[in-house]
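Complex shown without one protein chain; remaining protein chains in place.
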Amino acid sequence: MSATESAAAVKYVTETPPEEIARVKEWINSEEYKEKNFARQALVINPAHGCQPLGAEMVAHGFEGSLPFTHGSQGCASYYRSTLNRHFREPAPAVSDSMTEDGAVFGGQNNLHEALENAVALYKPKMISIFTSCMPEVIGDDLTAFIKNAKQKGCVPEGLPVPYANTPSFNGSHVHGYDAMLLSILQTLTEGKQIEGRCTGKLNLIAGCDFNTGNYREYKRILEAFGIPCTVLGDISETFDSPCDGTYRMYAGGTKLEDAADSINGKATITLGPYATSKTFGWIKDNYSGKHASMPMPVGIEKTDAFLMKIAELFGKPVPASLKAERGRAVDAMTDAHQYIHGKKFAVYGDPDYLIAYVTFLLEMGAKPYHILCSKGSKKLEKEIQALLDASLYGKDCKIYMNKDLWHMRSLVVTDPVDAMIGDTHGKFAARDAGIPLFRFGFPIFDRVNLHRYPLVGYQGIINMITFICNKFIDIKDETCEDRFFEMMR
Amino acid sequence: MSATESAAAVKYVTETPPEEIARVKEWINSEEYKEKNFARQALVINPAHGCQPLGAEMVAHGFEGSLPFTHGSQGCASYYRSTLNRHFREPAPAVSDSMTEDGAVFGGQNNLHEALENAVALYKPKMISIFTSCMPEVIGDDLTAFIKNAKQKGCVPEGLPVPYANTPSFNGSHVHGYDAMLLSILQTLTEGKQIEGRCTGKLNLIAGCDFNTGNYREYKRILEAFGIPCTVLGDISETFDSPCDGTYRMYAGGTKLEDAADSINGKATITLGPYATSKTFGWIKDNYSGKHASMPMPVGIEKTDAFLMKIAELFGKPVPASLKAERGRAVDAMTDAHQYIHGKKFAVYGDPDYLIAYVTFLLEMGAKPYHILCSKGSKKLEKEIQALLDASLYGKDCKIYMNKDLWHMRSLVVTDPVDAMIGDTHGKFAARDAGIPLFRFGFPIFDRVNLHRYPLVGYQGIINMITFICNKFIDIKDETCEDRFFEMMR
Amino acid sequence: MSETPKKIEGITKESTQAMIDTALAAYPEKGRKKRAPHLAPNDPEGSSSCVKSNRKTVPGVMSARGCAYAGAKGVVWGPIRDMVHVSHGPVGCGWYSWGTRRNLMSGTNGVDQFGMQFTSDFQEKDIVYGGDKKLRTLLEEAHELFPLAKGISVLSECPVGLIGDDINSVAKVASKELDIPIIPCNCEGFRGVSQSLGHHISNDTIRDHIIGTREFAEPASPYDISLIGDYNIGGDVWSAKSLLEEIGLNVKSVWTGDGELEKIAATHTVKLNLIHCYRSMNYMCKVMEEKYGIPWLEFNFFGPTKIKESLRAIGARFDQTIQDKVEVAIAKYEPIMQAIIDEYKPRLEGKKVMLLVGGLRPRHTIGAYEDLGMECVGSGYEFAHNDDYERTMPEMPEATVIYDDPSEFEFEQFVHKLKPDLIGSGIKEKYVFQKMGIPFRQMHSWDYSGPYHGYQGFEVFARDIDMALNSPTWKLVKSPF
Partner (left out) sequence: MSETPKKIEGITKESTQAMIDTALAAYPEKGRKKRAPHLAPNDPEGSSSCVKSNRKTVPGVMSARGCAYAGAKGVVWGPIRDMVHVSHGPVGCGWYSWGTRRNLMSGTNGVDQFGMQFTSDFQEKDIVYGGDKKLRTLLEEAHELFPLAKGISVLSECPVGLIGDDINSVAKVASKELDIPIIPCNCEGFRGVSQSLGHHISNDTIRDHIIGTREFAEPASPYDISLIGDYNIGGDVWSAKSLLEEIGLNVKSVWTGDGELEKIAATHTVKLNLIHCYRSMNYMCKVMEEKYGIPWLEFNFFGPTKIKESLRAIGARFDQTIQDKVEVAIAKYEPIMQAIIDEYKPRLEGKKVMLLVGGLRPRHTIGAYEDLGMECVGSGYEFAHNDDYERTMPEMPEATVIYDDPSEFEFEQFVHKLKPDLIGSGIKEKYVFQKMGIPFRQMHSWDYSGPYHGYQGFEVFARDIDMALNSPTWKLVKSPF
């Protein structure tokens, strides 16, 4: 009896029966499951966004000699760095002040000060850009005071700019951290630099929380074609696309600090990432000389037109013939290729500014952005996208999902199928389960090469998107069609 | 008996038994079949080249206001035009003099004269570029005399250049027609234009029989970076990549006739398609002022380096920093991506200058150009490619097949497998049978969009090739791997 | 045929003639004289063709036409899938026509289907010494490497005829020795004025070498028919065939889309020949009628209106069983077609189309456009004959322009004047008009889509026409700066 009892108490290792696995496999593709999935209140599964400090670090890399500095636990810094390493396949030199348990008790001031000293000595930055991860945010470190004290103590050389931003990870996403850090950098660098009557004659351009180096280069190329001098604020294009020539440059690029400082006297300032720069741009409007314009990413013909015309208007210069010709070539590519994408349904997800870009492009091509998902969205974003949908025949039946994640997206694409997805690498599991291609236009891209080198903005960006999308659709046709439909021409 | 006899005389419709089809299906993939296939003496199956007039028409489109003119049957002209239409997805306005049977009896002079009159009246060309298809070549039309007579009769306006070339289709390929027509155009336009002591200060650049408009633009961009004025001779980049803006321009681009005429007084002339310009370049060396250089297509780092250094040398200008940075970025892309292509075997085919380019690029990446096939090659080409193979660890075991066709290639890829093919659209059947991707870097490309807009030359070209190849290999891995090998990162 | 002539607002005989005259004014005297008879306002009730046709193309005018070889290789022979078709002569002709017509084929490439390029790849020495010996060798090689090929066609390119090679005797000897049909076809590109002679020469060779050489193994039925002049562009044959089978007919052979040599050879035993592309194959129908007493019927499978008319006309040639099935099929498909029309017509109503194609499409597709609420304001052919124009006139609205073998110049002029919303023509025209911002569909090749034949095809057609016309890309053509 006691033997039986003890035997009963033993729990054996079980194997889930194959038919049970098969059942659940089918079930997670069902409408019923989708409903349960969408009923989630607390659990987030496969979100499509990182946390604030990541965006802060990214933009901190976009200034000359700027050393990104995480005030917080060192593990955070490693995560941000490796995310940027993987996306760009480039170095992302940044430090942290390695706060540990004692920080919870004493605060992080000692770590911060010691770290500043070491970082200055070892890495000789021209600027140290500080942002916070969770720990100091939760315990309430007073960064303003800490940094003031650091200066007084001489932890940083006289005159070394030390912008800092609170970038709590439990609020917003990397996009908001970008905004906060950029704002602080600009406030720090421009402080006292506004000169009555001075005008640099330049355009200040802010790309938004954009991880595509090709886009930055494309903006510069466009401005060069106009012959308009330009300061790209937070210019990561050289930082994250530096030459491999035998020399490692720790600070490979970035906006010159002098130019950034003088940007306050600019002739005009444009942001092309309104959702990523709401704070920064609000401050700029109140403080920068010259004119200001906030515009969506110039993706697709109409938004690129608007961007160029705005520049033309601000600088009293016509759009150069070379860009007009490029426009014509982009339209040519669109008319030539429309039949490969027209009417195709897409599921798109990503950061707000990217998302608007995808929707815009697809509608211009006559494709349907059928499932539109943002894991960190807003009513404003939803309204703006809905307006785009409403203005197009191809926006009919397309639906927006705000603050949903990629596990929701999976339910969408398996129950209400589409032809392809657009987003970042994290969507690849949903795309595989749905048996459709994923076009990696977002951030991060961990599993393809060079894609961040191809601009998606401007007229050239349109050609790139068409090339990637339409040729992939043709690839699929060629690879999957019966022999009798395998043809020379497509 | 007679009924039986008559019954015996009736031949019935037969169906090939499925097992017989299965047997042959297997047989054509065998070594035995390959041997038989390579023993062919007379039959050519799926060659990888067109005929001379096609190349002649292409280069004729590359001059300002130049109307390509086929002296011969009109069907020929339709074939050339539609081939160019399909590849570029662009118009290819050209005429023929519609010779018919009576031409065989009387020769084609009347057709030629009447056609010149009509073409001038309707299409108002600045130049008419005449080349021949089979018929006049076989019957021995005397073009020189015909055109002289036409001028005397006033069929063409005074001063309208009328270059002409004999481009027999039963000799060489489109590459040779390109050479012949270009030579005649240059001879015609430069006649009497050489001025003692004059130097335009410009580089004359000949791209070779290259159907990639992106390459032409890339050359011009490179020269612009150098600040060196340049005349691209036979510049099809605008002709075959013109804007879609509501206006059809029959003559959308091309080298300005004035510039072409003055090219004889150039500071230097470079051909980047030695196999496609052997006649033209031979004549240039003897007749053009300035220095002359014949170099392989600048594909891959080393050949691009050589090209830039040659320009630097010819013009006494250093390679600009921007190009040096581009070099570093291309090398960066190579080192970052080498693991996706290193050791992979390729089957490559195409025109001589392209073929050398593919082999060069693959060897630089540590890939193996394993089957190398040219359907219109030469001993010289074979030797040059062999030298490339011999100079690299990765050239070991790679084999060259001269004057073989894509049905030979099929035997190669099904009996001795490779990972991918590089060539033009015509190889898609062999690639499908081998179950491998085909990278469409050659001409013509009938079944993908925009590829002719992406340069393969220069440092940017390297990045493009890496993007197309490596990302496709990763696509394949993602699409074909077992679930347990499906990963976030690649 | 339509009962009362259709009209287009704003188009009169005078306006059209004025437009033609303006275009012609650009020509030199001689050219103008030659071209004038080929252009005219339509007279739907005219008893004879309003335009001249099947004449030599005026030299130098940029015609869309091809040659006899193109008509033989691309149109008639190429689609026969179980034969090796040798482009005999230099490399180019076969290369340019390789895979560029979209005549889809069943089977396995290189095994029992030969959609490849076979050529004798003439070199200088072949011109000088003749190519007969080479031909002989290559026929053996083809037979050895492709044992399942049911036959070989030898399609001559220009030099062959000019140097006086005798492909007929080479073919004859080889045919005997290799024991397969080897068909010599003297379709040199310089012959005739267009593709059309290539069709005819090919018809002749089918007549002389193939027809009647086989019989079907299975017993004959009163419902045995053949589908003539459907080349399976984008799968048209498969759509048409399944519909014909649905109404109870046995499609014993197809000329020549996805065609099989031996079935073509046995066509003389069918009860009715149904001809779609009248231009390229009416001659063979007439031959079979004369020689074997097989009646033939023209039909039109574009758009539900014409399909219904055609199905009933076909049914009328058979007994009540078939006629009943025809009605069943019509009843089944009409609501489906109506749904398609309901979806697309609101977006296409009143839109104008201009056509310039080959074979039958400049007239046969008009009804399909009209089913979608569109109207045709100009039509013409590359290589038509008088009888084609006679058949076109009643289909086209009154006084709309008819053009025969127009030069690109004329076509452009007419387009500028008529401002169509859509042009249906070929690849050589496509990008010209797209640059102008005018929606365009390649109507030789269904623009890499298809099928367009039959009910199944109409769905694809309607979708494609809507896509072409309503693609938002067109709105972007004009730059705001």
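Per-chain residue numbering starts at 1, and chain names A, B and C are given in the order in which the chains are listed.
Following the convention adopted for this analysis, a contact is a pair of C-beta atoms (placed from the backbone, for glycine too) under 8 Å apart; a residue touches a chain by one contact, two chains touch by 3 or more.
All of these numbers come straight from a predicted model, not from anything done at the bench.
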- Which of the displayed chains are touched by the chain that has been omitted? A, B
- Note on the structure: Only one of A:S242, A:T255, A:S289 or A:T360 touches the unshown chain, namely A:S242
- Item | Which residue of A:E114, A:E302 or A:D416 touches the chain not shown here | A:E114
- Message: Among A:S169, A:N204, A:T255 or A:S294, which one touches the chain that has been omitted from the display?
- Response: A:S169
- Query: What residues on subunit B make contact with the chain left out of this view?
  - Reply: 301-302, 305, 308-309, 312, 318-319, 324, 327-328, 331-332, 334-336, 338-339, 342-343, 363-366, 392-394, 483-490
- Message: Tell me which stretches of subunit A touch the chain missing from the display.
- Response: 10-14, 16, 20-21, 24-25, 28, 33, 36-37, 40-47, 49-51, 53-54, 69, 72-76, 78-83, 85-86, 89-101, 103-104, 111-112, 114-119, 121-123, 133-135, 138-139, 168-171, 173, 242-249, 407, 410, 426, 429, 433, 446
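Keep in mind that, in the parts below, only the chains that are shown with their structure count from here on.
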- Message: Using only alpha carbons, which chain's centroid is the nearest to the whole structure's centroid?
- Response: B
- Task: Report which of A-C and B-C is connected by more C-beta pairs in contact.
- Result: B-C
- Message: Report the chain whose CA-based centre is farthest from the CA-based centre of subunit B.
- Response: A
- Task: List the centre-to-centre spacing of subunit A and subunit C in whole Å, with centres computed as mean CA coordinates.
- Result: 53
- Item | Approximate Å spacing (C-alpha centroids) for the pair subunit B, subunit C | 31
- Sequence positions of subunit C contacting 2 or more other chains: 98-100, 108-109, 431, 434-435, 477, 479
- Residues of subunit A that touch at least two other chains are 324, 327-328, 331-332, 334-336, 486-490
